[in-house]
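Supplied in structure tokens, the structure appears directly below.
Every protein chain but one is kept in place in this view of the complex.
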Amino acid sequence: MVPRYSRPAMTALWEPEARYRIWFEIEALATQKLGELGVVPAGAAEALWSWWRTDPAIDVPAIDAIEAVTKHDVIAFLTWVAEQVGDDARFMHQGMTSSDVLDTTLAVQLARSADLLLADLDALLAALERRAQEHRYTPTIGRSHGIHAEPVTFGLKLAGYHAEFARNRARLVAARAEIATCAISGAVGTFANVAPEVEEFVADQLGLVPETVSTQVIPRDRHAMFFAVLGVIASSIERLAIEVRHLQRTEVLEAEEYFSPGQKGSSAMPHKRNPVLTENLTGLARMVRSATIPAMENVALWHERDISHSSVERFIGPDACITLDFALGRLTGVVDKLVIYPDRMQANLDRMGGLVHSQRVLLALTQAGVSREDSYRLVQRNAMKVWESDGKLSLLNLLQADPEVTAALPAAQLAEKFDLDYHLRQVDTIFDRVFGPSA
Amino acid sequence: MVPRYSRPAMTALWEPEARYRIWFEIEALATQKLGELGVVPAGAAEALWSWWRTDPAIDVPAIDAIEAVTKHDVIAFLTWVAEQVGDDARFMHQGMTSSDVLDTTLAVQLARSADLLLADLDALLAALERRAQEHRYTPTIGRSHGIHAEPVTFGLKLAGYHAEFARNRARLVAARAEIATCAISGAVGTFANVAPEVEEFVADQLGLVPETVSTQVIPRDRHAMFFAVLGVIASSIERLAIEVRHLQRTEVLEAEEYFSPGQKGSSAMPHKRNPVLTENLTGLARMVRSATIPAMENVALWHERDISHSSVERFIGPDACITLDFALGRLTGVVDKLVIYPDRMQANLDRMGGLVHSQRVLLALTQAGVSREDSYRLVQRNAMKVWESDGKLSLLNLLQADPEVTAALPAAQLAEKFDLDYHLRQVDTIFDRVFGPSA
Amino acid sequence: MVPRYSRPAMTALWEPEARYRIWFEIEALATQKLGELGVVPAGAAEALWSWWRTDPAIDVPAIDAIEAVTKHDVIAFLTWVAEQVGDDARFMHQGMTSSDVLDTTLAVQLARSADLLLADLDALLAALERRAQEHRYTPTIGRSHGIHAEPVTFGLKLAGYHAEFARNRARLVAARAEIATCAISGAVGTFANVAPEVEEFVADQLGLVPETVSTQVIPRDRHAMFFAVLGVIASSIERLAIEVRHLQRTEVLEAEEYFSPGQKGSSAMPHKRNPVLTENLTGLARMVRSATIPAMENVALWHERDISHSSVERFIGPDACITLDFALGRLTGVVDKLVIYPDRMQANLDRMGGLVHSQRVLLALTQAGVSREDSYRLVQRNAMKVWESDGKLSLLNLLQADPEVTAALPAAQLAEKFDLDYHLRQVDTIFDRVFGPSA
Partner (left out) sequence: MVPRYSRPAMTALWEPEARYRIWFEIEALATQKLGELGVVPAGAAEALWSWWRTDPAIDVPAIDAIEAVTKHDVIAFLTWVAEQVGDDARFMHQGMTSSDVLDTTLAVQLARSADLLLADLDALLAALERRAQEHRYTPTIGRSHGIHAEPVTFGLKLAGYHAEFARNRARLVAARAEIATCAISGAVGTFANVAPEVEEFVADQLGLVPETVSTQVIPRDRHAMFFAVLGVIASSIERLAIEVRHLQRTEVLEAEEYFSPGQKGSSAMPHKRNPVLTENLTGLARMVRSATIPAMENVALWHERDISHSSVERFIGPDACITLDFALGRLTGVVDKLVIYPDRMQANLDRMGGLVHSQRVLLALTQAGVSREDSYRLVQRNAMKVWESDGKLSLLNLLQADPEVTAALPAAQLAEKFDLDYHLRQVDTIFDRVFGPSA
């Protein structure tokens, strides 16, 4: 976790105190159910809960000090709680194993993180929709291979990102469901010393479902899937970030990150306004994505479990969630405040001498009976002249002066093929697909 | 694709001829719909289909030769088809762009690959269930950290893998749905020169759904998700493969890959029977997983598209699908024919002098009123003697001879805690979770 | 290996026949030395070599057929050779283990691959140097964050790439040295049944050095390092490819991939000339890089060896080498034939109204006694006007009209700061660093 790339709500979920609070809840809930089942005295849970209702501070350094001796984190925590609560605490953790607490806690943390990330995605989707609607009909050049292709609208671009992040939202909902399981099944998952009812009760109270088969640990394919989904979301962030970076290039300058008063683009060059937020997002995306492989390497634990996954998750659990939360927030801000230059979009659209209409001419020629091969040749030979003139020549003019072309298509019909609106006829169709039918 | 790690049905899906066949179908279907819409002559599609009904061979080298000149694969193919079909072929591809064909074809290939992989998973699940039921009550030692922990059954191990691969099946069903989209939307996805009805018709005929927003290309977050799911499945394969490798270790030898007559384990050491299939699966898992990151790097295409994803997909499309298909098949064979040694399992269970029952004694002591800390100390000091004797001492005997222990728990009660069946009481509960309630 | 991304010389190194030829050489050389040492009859090697001198074809299908029974590749090969050579062949492989042959063969293949890649790098370096010298003084805008910064020359850009690929060459030389080791040490590397002299002899004959400690296998950290170096080289290819893609963007168009007569940029848009080679290189770089992690995962083989690395290497050995060889060749062609537009570079340099000189003014103001903060503010407030005018205003004019500026720097001194040549004074210094001092 890098503080500058973190936000408080998500960070708080991953702090030691938050983890210990969940630990306590799991232990107390389990003790409560064990009391109901008659395995431990009914009063044991009450002693725990009545201490808890005093809203006690969690003394992290004290727990750390105990762990330095026991070299075992859960035992250290239980020892510390016993010091606070007294004799009744010895019934805690009855028949359970450390992983029952640790893995269920991680499930809670990841589920809560997913909730924050889903809220982040909702905010991003809202920003994308607002800006998409605002620029629904703002014409701009579509580019393939970085080269002018045919006209689109800026709203269409954003609608496409909306569709992509809506897919990401659905993926995260599924990944959240996968990760939100509870295991209270004992040392090797056989419920030998703790009845399945305890797991069911704790799961229910924490909003989880019981793990189908745990083997001391919750199987790590669930976590691998979760982090893979974060990696896909990060990759989508990268795509939008790179789009903005391209649009802000000096020669393009169709849109720009908001540049606040007092901001400095460069210590050396006072003229600079750089797309630093989206460049930053590009890097953050690499980091979130880098959690994918270690999470997958964590799956193949030995036999009923080894602990190699634990150190990995101490890194990627907080890092991937906190960084993705920050990145989604930053991206939402970029979209929300993006400075958009429709005039410049139009100017760029116009600068290639009408080349962007070449396909329509090609189609018209073939429909007028010219073979596809000949049509392509006729258009390409005129298009290349325009290309080499850097847009100073006009494709329409050249075509109208090419007798082999006009033999098939008279000048007036040629001119009709250079109509921008023609390209925008289906904008509403696509918007309906993304945002639902407009009223 | 490495021939020795491939199977014919999957490989066939990825061969040039298969690809060209799908290309033709897309082009012919689109032409058919364009004919219905009156954009091209109604007879154009019929000319294509009537040639197709002759079941023509696809002349891959001839197409390659054309591509060597045009440097454009789709144009090369269209040119070749035109040579076969004649003049009517010029209406093919009207208003479409190459990616309309390429991306929709990839969707078909991935969807069909997913179908094969789903069948593979079904076979694996069936094998796991059969062997799990067979060894539902076969006791074996559960191990955490590679160290004996407490008893489980071999069926429970396999049931856990069944649950994991059932999750993988569900993930793949979702990933298949994600990938099965059709784009026929033209150069920048605006349907400028091809009506959305064409896309809808082609999608429907091919069992796909129309892509929400395509931008010449189908967005690559879909493919990233697909390959990430393959990576998770591969990681689960690795987990089961490593389990088998561990079980076959000389000192453990609780199970063994089937070793066929005539097979040689080692060119130098005639005594060897090695778990080479599962070692091989471990490596194949690494390969399938390695497609994840490039697939994610493919997401951030520039503007409406660049073609950097294409070369990546020419590798990972066939490689990941073919290798995973082979690996699932191989794993199913391993599970199906796995030689299992219950006697050896029992012998291993017994070899630690009863240490595997230490937790029950710990719990009994705390329930008898000894503090948790003292209980742990009492059990640990006797357990460590057994440990250091390499199982030659008996934990029960030592405990029965420890007056501090017997003060709390009489010898007879201690003996009750060393009951293997106690650990297996919930086996049916867990099997019901995995396979549904037994009759 | 994808045929379209492969070249014959490199591909040939990785074909079965090439592998079998190396196998034979290793076996025959070892037999020869064993004969000298008196372990096997002196005539055994001679029988092998005399058959070899007949330049026999390697019957790959026959060997495959034997392997289908033995399930062991080396035994299958030895059996086939014995069928050809007769009784003397039984002395082959004496005291050796399969990995002695397999790992030493892989070393030979990787070393020879490295030699081809080094030649590729030399060709690329030559092309970069030629074009760098050609455009040593061609001014072009330097860009940070995609935004115009200050002038550089196009030759400087290429010189930087030359320096980077020269570093890559040095890395590959080191990686080749690491990988070029020979192991003939028997089943667990103890030379129990084969004397170290055999290893030394075979190593020497094949241009390798003996492996320090082999444990049946050559340790895989060597291979991990090798593939990591290929990954770094691929990343450098990506950097240059992306530079070209940027330069060819419609709005920039300072350079362009060579576009051959007859080539078609788009099936739909006849006007397109796309940077498809460098986009393709971007994707190929991802693939070569993706070998890095599986190669590192291969390091941790169990005990003296397991065979999980083998399937990985059957993929990444040929794939990474063949793809990188192809990519380097393609990149060299791109550099060699790159169409460079100095006029357009100058036009882009000029389009920002002199903003690129903002730093010099800033420095001059501070040197004239204005505080750094004030200097920055003065320059920035004028620069932002130019920025917002899209370069239609002139920074020099605005500054000369700003009395707070001219109070510190008179108009004439301001004008001096807008001198392009000022930025190019150290070009020769940098070229000397890269290419050595010019005469």
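Each chain carries a letter (A, B and C) given by its place in the written order, and its residues are counted from 1.
As a convention for this text, contacts are C-beta pairs under 8 Å (C-beta built on N, C-alpha and C of every residue); 3 or more make two chains touch, one makes a residue touch a chain.
None of these values were measured; they are calculated from a predicted model.
When the full complex is taken into account, the listed residue touching the unshown chain is A:E297, out of A:E25, A:D120, A:E178 or A:E297.
Only one residue in the set A:L34, A:L48, A:V74 or A:V252 touches the chain that does not appear here, and it is A:V74. The omitted chain makes contact with just one of the residues B:L206, B:V379 or B:A408: B:V379.
Within the set C:I58, C:L110 or C:I242, the residue that contacts the chain not displayed is C:I242.
Checked against the full complex, the one of C:M225, C:I340 or C:M384 touching the unshown chain is C:M225. Touch with the hidden chain on the side of chain C covers residues 40, 78-79, 82, 87, 90-91, 93-95, 142-146, 149-152, 156-157, 159-160, 163-164, 167-168, 171, 174, 178, 186-193, 196, 210, 212-213, 215-216, 219, 221-222, 224-225, 228-229, 231-232, 234-236, 238-239, 241-243, 246, 282, 285, 289, 292-293, 296-297, 299-307, 359-360, 363, 366-367, 371-373, 422-427, 429-430, 433-434. One chain is missing from the display, and on chain A it is touched by residues 2, 4-5, 69-72, 74-75, 78, 93, 95-98, 186-187, 193, 245, 260, 262-269, 274, 276, 279-280, 282-284, 286-287, 289-291, 293-294, 297-298, 302, 306-312, 314-316, 319. Summarising the interface, chain B meets the missing chain with residues 141, 143-150, 245-246, 248-253, 264-266, 268-276, 279, 293, 297, 344, 348, 351-352, 355-356, 358-359, 362, 376, 379-380, 383-384, 386-387, 390, 395.
Methods note: only the chains that are shown with their structure count from here on.
Comparing the residue numbers each copy contributes, chain A and chain C share more than half of them at their mutual interface.
Each chain gets a centre from the mean of its Cα atoms; for chain A and chain C, those two points are 32 Å apart. Between chain A and chain B, the centres computed from C-alpha atoms are 24 Å apart.
Residue positions 143-146, 149-150, 246, 293, 297, 359 of chain A are each in touch with at least two other chains.
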